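With one protein chain withheld, the remaining protein chains of the complex are depicted in position.
And now, chain A:
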Amino acid sequence: MFGHKARPGGAAPSSEALRLEDVRKVYGAEDNRVVALDGVSLSLPAGSFTAVMGPSGSGKSTLLQCAAGLDKPTGGRVLVDGAELSGDGEAALTKFRRERIGFVFQQFNLLPTLTVLQNVTLPLKLAGRRVDKDRAREILGRVGLGDRLGHLPAELSGGQQQRVAIARALVTEPRILFGDEPTGALDSRSARDVLGLLQEAVRVYGRTMVMVTHDPVAAAHADAVLYLADGRIVGHQSAPTAEAVAERMTRLADEVERQRTSGRAQAGV
């Protein structure tokens, strides 16, 4: 559905979809620094589905934005599909993203003045690529919106809008898809549909998915979970279940809380 099946005959694609090397991100000026990412290194194989979890303020969203070329890290390297994400200015970064990266956001971010079909073909038009409307229709049909092509986003439910966003992210056939709380604004039924579609994109069509979430049920749809606390990766869990993730998150939150209090006590605050 989402394009060509994973390469035929097992001809190995570049096996690494995303690589971060010692990525740091520091916000603020000299006397008021906030370290959002404190030397994160990771490698995600192509065709994997990874959830990133952590307490609020752990740097999840910053990690996603740096990895996706939406924000510039203060230090370290980001490689998407083997190509280093380095460019001067927004235009260069935008062109880099168009080729390789798709996004799904919590707030959908569809253009309010464009119809469903226009929203899906927009990335192709912007990139100056041939607009294959039949393919866009086909993708929209597969996400269950074949009969909504002429509607405006405001005329759709949240779940429907997010499915349009997924279709839009996939139409350019990106190597890697990033989701920032893609189910955060949805009811549980719509959330399940959306997660099912994301899983299908990975399992059947070989896309790579990285999803930031705080919902253990959503995280359980991934192959693996990365835990983040205070800007560092503090844990990894394969084949997660919702219960295991929830338990680990509770422990993590307690730990962070304990560390912060003891840190404060030592500092004499």
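The rule we apply is simple: a contact is a pair of C-beta atoms (placed from the backbone, for glycine too) under 8 Å apart; a residue touches a chain by one contact, two chains touch by 3 or more; residues count from 1.
By our rule, contacts and distances are computed from a predicted model.
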Hidden subunit of the complex - UniProt protein name among "Cytochrome bc1 complex cytochrome b subunit", "Sarcosine oxidase subunit alpha", "ABC transporter permease" or "XdhC family protein": "ABC transporter permease"
Which of A:R24, A:R77 or A:R98 contacts the chain that the document leaves out: A:R98
Touching the absent chain when the full complex is considered, from A:Q118, A:Q199 or A:Q237: A:Q118
Hidden-chain contact residue, picked from the options A:T50, A:Q65 or A:S190: A:Q65
Touching residues on chain A - with respect to the absent chain: 65, 70-71, 90-91, 94-95, 97-98, 103, 105, 107, 109-114, 118-119, 122-123, 125-128, 152, 154, 168, 172
